[in-house]
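Note that this complex is displayed minus one protein chain, with the remaining chains in position.
Let's look at subunit A:
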């Protein structure tokens, strides 16, 4: 697992209070991990903070799964 993937999963586990084994790459924040719309906003903020990047709102709306987050961050990391 890449460094980014590991950090993303750690953030998701912490913020959503879910078991580590549920946080698979295909897991959807809302459908599989019990997040609501506010949780997803906060998750994106946590990714921005951790990786020192800015995720525009129109992109953030499309980050629905763990994999979406990892892919975007890996492609845009400074």
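Some notes on this structure:
Just so it is clear, a residue touches a chain if its C-beta (ideal position, glycine included) is under 8 Å from a C-beta of that chain, and two chains touch if they have at least 3 such contacts; residues count from 1.
Basically, contacts and distances are computed from a predicted model.
Of "ABC transporter permease", "3-oxoacyl-[acyl-carrier-protein] synthase 2", "Cytochrome b" or "Glutathione import ATP-binding protein GsiA", only "3-oxoacyl-[acyl-carrier-protein] synthase 2" is the UniProt protein name of the chain excluded from the display.
What subunit A contributes to its contact with the hidden chain is residues 15-17, 38, 41-42, 45, 48-49, 54.
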